[in-house]
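Dropping the structure in here first, questions after.
Missing here: one protein chain of the complex. Every other protein chain is in place.
Now for subunit A:
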Amino acid sequence: MPRVVVDVVLKPEISDPQGQAVLGALGRLGHTGVTGVRQGKHFVLDVEGTPDEAELREIAENLLANPVIEDVELHLSED
């Protein structure tokens, strides 16, 4: 069954306190080489038949992400 992956992350101009908290924890663990963390969401959709990209884009932009504050990326794969 075709699988569609949707990644959602806050727009660069929207501050991400959760990502900053993760970055702070990394520093305390000694991982000082990591200089930035942005936390997002990862959706995996199983789709019947041939995925309709326009419909998937609508799903991603109208429900899975809030375009006011988030960017969204669609990845289609056949596995």
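Observations on the model:
Everything below uses one rule, namely that a contact is a pair of C-beta atoms (placed from the backbone, for glycine too) under 8 Å apart; a residue touches a chain by one contact, two chains touch by 3 or more; residues count from 1.
Here is the rule we go by: contacts and distances are computed from a predicted model.
The unshown chain of the complex is recorded in UniProt as "Phosphoribosylformylglycinamidine synthase subunit PurQ", chosen from "Potassium-transporting ATPase potassium-binding subunit", "Phosphoribosylformylglycinamidine synthase subunit PurQ", "Cobalt transport protein CbiN" or "Molybdopterin-dependent oxidoreductase". Here the missing chain is touched by one residue of A:V5, A:A21, A:V34 or A:L76, and it is A:A21. Within the complete assembly, A:L63 is the residue of A:V5, A:V34 or A:L63 that touches the hidden chain.
Seen across the whole complex, the unshown chain contacts subunit A at 10-11, 13-15, 17-18, 21, 63-64, 66, 68-69.
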